[in-house]
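Shown here: the complex without one of its protein chains, the others still in place.
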Amino acid sequence: MIRYAYQGTGFEGWEERLQALPPALCSALLRDMIRIRVIEEEIERRYHQDQMKTPIHLVIGQEASSVGFCAALTREDLLYSGHRTHGAYLAKGGDLRGMLCEMHCRINGCAGSRGGSMHLIDKRAGMAGTSAIVGGAVPIAAGAALSLKLRGSDRVAAVFLGDAATEEGVVSETLNFAALKRLPMIFVCENNFYSVQSPLATRQPARDLHRWAAEHGVASVQVDGTNVLAAREAALAAVERARSGGGPSFIEARLYRFRAHGGAGDDSKTGYRDLEELHQWETVDPIRTYFDFLSRTQLADDRQRDAMYQAAMKEVADAFEFALASPNPEQKDLYTHVYSD
Amino acid sequence: MIRYAYQGTGFEGWEERLQALPPALCSALLRDMIRIRVIEEEIERRYHQDQMKTPIHLVIGQEASSVGFCAALTREDLLYSGHRTHGAYLAKGGDLRGMLCEMHCRINGCAGSRGGSMHLIDKRAGMAGTSAIVGGAVPIAAGAALSLKLRGSDRVAAVFLGDAATEEGVVSETLNFAALKRLPMIFVCENNFYSVQSPLATRQPARDLHRWAAEHGVASVQVDGTNVLAAREAALAAVERARSGGGPSFIEARLYRFRAHGGAGDDSKTGYRDLEELHQWETVDPIRTYFDFLSRTQLADDRQRDAMYQAAMKEVADAFEFALASPNPEQKDLYTHVYSD
Amino acid sequence: MPWDEGLVNSLVYEGPDPSEGRILSYAKAINEAFAIAMEHDPSVIVLGQGVDDPSAMFGTTRGLQARFGGARIFDTPVAEESIMGVCTGAAMNGLRPVYMHNRPDFILLAFNQLVTHASKVHFMDNGQTNVPMVVWAAIGRGWGSGAQHSQSIQGLLLGVPGLKIVMPSTPADAKGLLLSAIADNNPVLVFEHRWLMKKDGVVPEGHYRIPLGEGVVRRRGTDLTVVGASHAIELASQAATRLAKEGIEAEVIDLRTVKPIDEAIIEESLGKTGRLVVVDTGWAMGGVCAEIGCLAAEKWFHLLQAPVRRIALPDVPSPAGFTLEQFYYPDVERIQAIMRGLARQ
Partner (left out) sequence: MPWDEGLVNSLVYEGPDPSEGRILSYAKAINEAFAIAMEHDPSVIVLGQGVDDPSAMFGTTRGLQARFGGARIFDTPVAEESIMGVCTGAAMNGLRPVYMHNRPDFILLAFNQLVTHASKVHFMDNGQTNVPMVVWAAIGRGWGSGAQHSQSIQGLLLGVPGLKIVMPSTPADAKGLLLSAIADNNPVLVFEHRWLMKKDGVVPEGHYRIPLGEGVVRRRGTDLTVVGASHAIELASQAATRLAKEGIEAEVIDLRTVKPIDEAIIEESLGKTGRLVVVDTGWAMGGVCAEIGCLAAEKWFHLLQAPVRRIALPDVPSPAGFTLEQFYYPDVERIQAIMRGLARQ
């Protein structure tokens, strides 16, 4: 039984808008999604070797959201995210070696082996912070936006949150505060209909998350989160609003995760969601649909795509090698940075 | 400058609905409001004598809400409230002596001198609990409603909350839960536009509280909180919905407090609100407007009203006397009820 | 199987003796306690994120929904503060909710309801209402989840009047203490350690209760006293067994309930040994270790022959990395060394 059907219309009607975009951008979006997919699949493939001693939350299936939204941000804009952070980190320009070192608990991990996969952070890329607590990063992003605003910056702060985060009161509080102070902030709500193995319907009455957000005084839209161009377009509008003093935006992106909540592989067979549902969403795999669209419009071909896969595979193999050769932390490293000087 | 103007229409157009009500009910509503007013004024008058060593939060100006909403509840229905609890306690049928003993910190106070004015509770009257924490009683009331529902009772649980409580995330969370579980519950939001001395506009963007609540999936309305009949009617509809399995309701009652947030007297002269604003709302004093309406329709006259004042004054004088003659707690009393057996 | 499950599976516990009775895992013992409590008392309800999902809270809630229905055991929104309040209100009105969390960290979102409401209602209204609820959480350790998913928060709650805090270490205790906690008329926190979930033990059948506030001597000895609960006492017991081979006889006291504390059992032991080690799964500072150490200095000063030692976490957030975790968490060797040092002092 399909509980949460895909209700978008794919790239239908997007031809014209695509033509208006620089071809390099169009292919970069594809490349970035492929890169994330390849990295995630390699992490997944190796996970059972038990070298990565940290929980993982794969974004396979959700790449259009990671890439599309980040495409609207500059390196200087600040991005926050929750536990499902691989996609955001990579799309924002985080360092892959730093990420894999972190996931191998090495001292040169992007968080020095204190964070693990849920705390990927790379300040040089504007990947500014994460929280393993559902909703935890949301007010922190608002604080970042407040700081940008008070210091007269034209940068924006964005935060990725899941559908479950909208159940946490702090998100309601933060929407109110962001609207009140007209913060240059973007809430990107990745609605994949599940919280771990709990479907939306056991957690919320039938309601539209973007309309709920709108009633807090925040400009809100819903987009097809499998469509990288739609995600990017919504994000561009939000960024423009934020930079021009128009205040915060909330974007609900409907999408689907193809793997288990955490760990490697899919867990649909445990019964919490129907394989049929997963299969339906797999037919709108964000990478395949976008590639098909690009090839239909002669903006990409198999060769180019394959080259992207190759490049990503090489990069990820190198990065794994680097991580595995990196040093472990020592006892003294435990005691640093408890306090800041 | 009037920041928050009265926007209601008083009792205009209520003649017909009034005629449909039993005259005894109409006059009971007046009597109950007068009684609360008299009690509050006497508390206020005596407060500076320093016999009541507890903070007070007077409901003077908000009596139509206390009385109108409680008129839709039976004694067995459960009522919860926040810090501004005098009106709810009295309108629900709480024992006046118990209340004044509590406010004089006597052992026979309704909370044994442990609660003070913010923790007036009288289980026999279904005044089931309060919290001094803004929003704190709201999920507790939902828990009460859940228990009623699971145990197959047709009673309902109601909770009074202020406008500021809607800023607390827990209220958003609780609206979601109440809608999800279709709880037999009523949220009565007394929007008096201020939180202590902070106006709504410094705390929330322009938004409609009842529409915000509605987007959580809870049936919501706005009523004129100075109109006791309107309050009662909205509450009756909500109670009916709850008892018939229709789930929760949210009622935003717009009204005004005539006194300072806490303590005796008005504090408008400190400048946080304009005296003109207070004076405008005083022209729609819920007791006067209702009495005028009743007298216009021959359902009450000065003599009856004066008798109500007299009776209340006598009752309150007796209760004060009783409280002042009541024993203080002893040291051993401090250590009881830390744990329940 | 992810690495941390492998790690948990590889833990060595002293095998129970099947001749002493039926053997059950810790998680199954909890599951049995739930079934008995729900069978016995229709007012018991169980709720929490994922309690009815396929992983069934480490298996502790397996099968309950099929048996008792979705009205009595159900999933919740991700909204800890309000659900804690819902439980409080339900408990004030005739139900006995058990609110489950797969990490204690999430309880921090609900401190306002727990600390400022649930724990105080009975006192504040002069005994008119009580709050018979259980807040259950599985403590993590050493599985790479880092500072926000591995906190042991009993130390933060110890000082809060009106609460009780249970931390079992054996399957039989987990069952009997949970049954007591559910039957108790106060808010009771039950912290179960993830690393104990697969531990086997002899578990009596049917309904029985282990009183809250009563410790138990796990091992008799005269050279020093080790006091603690949960997985920390498991490690200390292993250390004590090893030390016995060195001729050092430690008395091991499993408090089982860290609030209220069984003072009598500690005092009696100190009367024999004069030496105290306190172990805990949480931070050493200001928590369970500090309280018991201070009690010793206050009430049993004249029994003490050597300084008190605490073995718990340093004043550092938990790291996520495997290597750093080895330095962070005390292990049997470290505990053994400290115990040996104290015994020889």
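Worth a mention:
The chains carry the letters A, B and C, assigned in the order they are written, with residues numbered from 1 in each.
The rule is short, and it goes like this: a contact is a pair of C-beta atoms (placed from the backbone, for glycine too) under 8 Å apart; a residue touches a chain by one contact, two chains touch by 3 or more.
Everything quoted here is computed from the prediction, not taken from an experiment.
Although it is not drawn here, the omitted chain touches the following shown chains in the complete assembly: A, B, C. When the full complex is taken into account, the listed residue touching the unshown chain is A:Arg114, out of A:Lys53, A:His86 or A:Arg114. Note that of A:Gly94, A:Pro139 or A:Gly162, the residue touching the chain absent from this view is A:Pro139.
When the full complex is taken into account, the listed residue touching the unshown chain is B:Leu334, out of B:Ile2, B:Leu275, B:Ala317 or B:Leu334. Touching the missing chain, out of C:Asn112, C:Asn186, C:Thr225 or C:Gln238, is residue C:Asn112. Of C:Gly221, C:Gly282 or C:Pro330, it is C:Gly282 that touches the chain left out of the display.
Contacts to the hidden chain, counted on subunit A, fall at residues 78, 80, 109-115, 119, 121, 123, 128-129, 131, 133, 136, 138-148, 150-151, 157, 169-170, 173-174, 176-177, 180, 336-341.
Against the chain not displayed here, subunit C makes contact via residues 81, 105, 108-109, 111-112, 115-117, 119-120, 123-124, 146-148, 151, 155-162, 259, 282-294, 296-299, 301-302, 304, 306-310, 314-317. The set of subunit B residues touching the chain not shown comprises 47-48, 50, 52-55, 105-106, 109, 111, 113-116, 118-119, 131-136, 164-165, 167-169, 195-198, 202-204, 263, 267, 270-272, 328-331, 333-335, 338.
As a convention for this text, only the chains that are shown with their structure count from here on.
Summarising the inter-chain layout, the chain whose CA centre lies farthest from the centre of subunit C is B.
Inter-chain spacing, taken between the CA centroids of subunit B and subunit C, is 42 Å. Work out the mean CA point of subunit A and of subunit C, and you get 37 Å between them.
For subunit B, the set of residues that touch two or more other chains comprises 169-170, 173, 176, 180.
The set of subunit C residues touching two or more other chains comprises 76-77, 79, 81-82.
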